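These notes are about the structure you will find just below.
Apart from one protein chain that is not included, each protein chain of the complex appears where it belongs.
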Amino acid sequence: MKKQTKPKLSERLRAWDAGSFDLTASIDPDPPVPTVEHDVRQEDLPPLVSLSERETRGFRRLYPVLAAALSAVLVAFLLSAVLALPPYGAADNPPHNEVMERYVSQGLDETGAVNTVAGVILDYRAFDTLGESHVLYTAATAVMILLLAAGGGREEPPSVRRIMEGDPILRGTARVQVPVILLFGVYVILNGHLGPGGGFAGGAILGGGLILYVIAFGFEPLERIVSGRVFRVGIASALCFYSAAKCYSFFCGANHLETIFRNGTPGAILSAGLILPLNVAVGLIVALTMYGFYSMFQRGRV
Amino acid sequence: MLQSLWENRIPVAAVVLFAVGFTTLLLHRNLFKKIIGLNIMDTAAYLFLTSLGYISGRKPPIITDGVTDASAYVNPLPAGLVLTGIVVSVSVTALMLALTVRLYERYHTLDLDKIYLMAKDEEEEKK
Partner (left out) sequence: MNGLDLFQLLLLAGIVVCGIAACQSKNLLVCLIIFMAYSVMMSVIWVLLQAPDLAITEAAVGAGISSILLFITLKKLRDIRKKVRHEETDETEAL
């Protein structure tokens, strides 16, 4: 079965083209076993010919040309639109209207948030952010459905276990870095109303820290803290808390009632009314979703 | 015209990136490349939006030293919109990747054309 002669140029070109679809070449840590791999790849090749013949029929031959032409037309249109834009960075451009002025000049009094962006997304436009958290939740659910149907819950493939055993460099680095990353994530979440950051960024940092921990030490140690149950209950209760808190605040605001959430002194950590708890809720949702995405891709379940 | 393009160089870069992503989406048959192309299109749109909120010579919209005058800060609105957009785009990416994994499990290829042809054959066999 061993192939002795050199492959022809056309075959090599085709293999090179197919190489962009070949995943084993890219991340295989083991050197490939030439005999077996080669034989199987030969088995893969024959259908390629018939498929490529079918691919070049009719519209398919015209498609790349049409696609390139469409892109060129699109770029021309967009560039002509860019030419019609008002001067870049000028203070009197149309986007900088009374809405922006109101948000910046009244934001500190009305929301109590030093960071105006946090005031906008979690107070003035909190419904937007609620819908966005639901998008995250829906995406996590959809990914879970897709990957559980793909045979989740089965035994982990050997390559996962090999990574879990982890090399000493990874483990040593993770032991030092994970606490710092998690602490930084909590800091970013809790400081969302005082400086750049907030629930989205901090949640992503927390999720990244959890993922690094899992890569270095495996899922088992984390299972005690973030199990599937914690994942589901955590996301659902954070979403419910967000909805309830915002309903309460809108109800009170529309009826000119005092809410129990005070704005406090701007700049203090416990200020800005609802923004801090909402940031924590959003951070929890984002962190759990990011970790859940990883876990579902890695082992098919949370 | 060139002068105007030069002054608007960030929107121009956003347009170029958008076109690169769009072309990838149309011309590459590899699903993985298509996902990366879509991500590039996303970031191009965000770059364009953010550049609209920029005002030269002003500070980021974080109130410092009690100055609440609107003429001291850049526009916070595009930043708020893009912030939500970034996180939505990562959920879209995750969903597309899950679909890709499922397709690869079934057809053992990432080539969209081949997947299409195989799916067509399967349907014909069913009839």
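Note that the chains take the letters A and B in the order they are written out, and that residue 1 is the start of every chain.
Please note the rule applied: contacts are C-beta pairs under 8 Å (C-beta built on N, C-alpha and C of every residue); 3 or more make two chains touch, one makes a residue touch a chain.
This structure is a prediction, so every number in the text was calculated from the model and none was measured.
When the whole complex is considered, the residue among A:103, A:137 or A:200 that touches the unshown chain is A:200. For the chain missing from the display, the contacting residue among B:5, B:47, B:67 or B:118 is B:47, taking the whole complex into account.
Panel shows chain A; residues 16, 19-20, 23-28, 36-37, 39-40, 43, 115, 117-118, 157, 159-160, 188, 195-198, 200-201, 204-205, 207-208, 211, 290, 293-294, 297-298 of it touch the chain omitted from the view.
Against the chain not shown here, chain B presents residues 9-10, 13, 16-17, 20-21, 23-24, 28, 30, 32-33, 35-37, 39-40, 43, 46-47, 50-51, 53-54, 58-62, 74, 78-79, 82-83, 86-87, 89-90, 93-94, 97, 100-101, 104-105, 108, 110.
We take it that only the chains that are shown with their structure count from here on.
The touching residues of chain A, counted against chain B in their complex, run 20-21, 23, 51, 54-55, 60, 64, 67-68, 70-71, 74-75, 78-79, 82-83, 85, 87-91, 93, 95-96, 99-101, 103-109, 114-117, 119-121, 125, 128-129, 132, 135-136, 138-140, 142-143, 146-147, 149-150, 195-196, 198, 200, 204, 266, 286, 289-290, 293, 296-297.
Remark: chain B residues 1, 4-5, 7-12, 15-16, 18-19, 22-23, 26-27, 30, 33, 51-58, 60-63, 68-71, 73, 75-80, 83-84, 86-88, 90-92, 94-95, 97-99, 101-102, 105, 109-111, 113-114, 117 touch chain A in the complex.
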